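See below for the structure under consideration.
For this view, one protein chain was removed and the others were kept in their places.
Let's look at chain A:
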Amino acid sequence: MRVALFLTCVNDTLYPDTGRAVVKLLTRLGVDVDFPMGQTCCGQAHYNTGYRHEAEPLARKFSDVFREYEAIVTPSGSCGAMVRELYPRMGERARAEGRGDTLARTLAPVVPKTYELTEFLVDVLGVTDVGAYYPHKVTYHPTCHGLRGLGLGERPRRLLQAVKGLELVELPGAEECCGFGGTFAMKNSDVSAAMGADKVRNAESTGAEVLCAADNSCLMHIGGTMARLRTGMRPVHIAEILASTEEEPLG
């Protein structure tokens, strides 16, 4: 199976380790991974901040770059939700503005083929035990767009439970937003910081060493708050845990 990795612009720039982990994991599971160099950004930040028209060229580019692949995998719940939920909506809005079907038709091919990583593993590859080894106490934060946008449900937890050595502890108030919300973190920084601090305190109460999630943007916010509050916990993307093995443990 030939699969394209859509890494997202944030991961490409700031979290290349997550990208390498996805490549390592999927390769181990027998998937032929490609990274189309023309990729940049899905347009989520533009769209959600109210710049839909600026997001359109990015969405069109996304479709150009990825449309020929059998599947598109992304280690980001929010970018996955952008493509699956919001691309069709962008098409509809363009139509409602009297611009015809062009945008909708351009974006349609990539919509059903785009999968968030854990969704791809469980639904497409049909695996829950990916042969990982990670001897740490971990708590899982389901990010909002993964949870409510894509409906990832129990998939990430099932994957984590199957990891050898990993002790999964439940996060109190797990389904509450961490307070990132893209530009929300800057525009309403007081409220955002208060939400982040509550999330981190809940995480701390579990006694876990690691807080794991399937979206580095949320982890950046949570991790930044952890560092500031000096908790000693660390944020880790789920892909990195799933890529870790006994032979090559995550460093």
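As a convention for this text, contacts are C-beta pairs under 8 Å (C-beta built on N, C-alpha and C of every residue); 3 or more make two chains touch, one makes a residue touch a chain; residues count from 1.
Here is the rule we use: contacts and distances are computed from a predicted model.
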Undisplayed chain, where the name is taken from the UniProt record, one of "Iron-sulfur cluster-binding protein", "Methionine biosynthesis protein MetW", "ABC transporter permease" or "Cytochrome o ubiquinol oxidase subunit I": "Iron-sulfur cluster-binding protein"
Options A:20, A:67 or A:201, residue touching the unrepresented chain: A:20
Residue of A:46, A:113 or A:141 in touch with the missing chain, whole complex considered: A:46
Chain A residues touching the omitted chain (full complex): 7, 9, 11-17, 19-20, 23-24, 27, 33-35, 37-41, 43, 45-55, 57-58, 61, 89, 93, 96, 144-145, 148-149, 175-177, 179-197, 220-221, 223-225, 227-228, 251
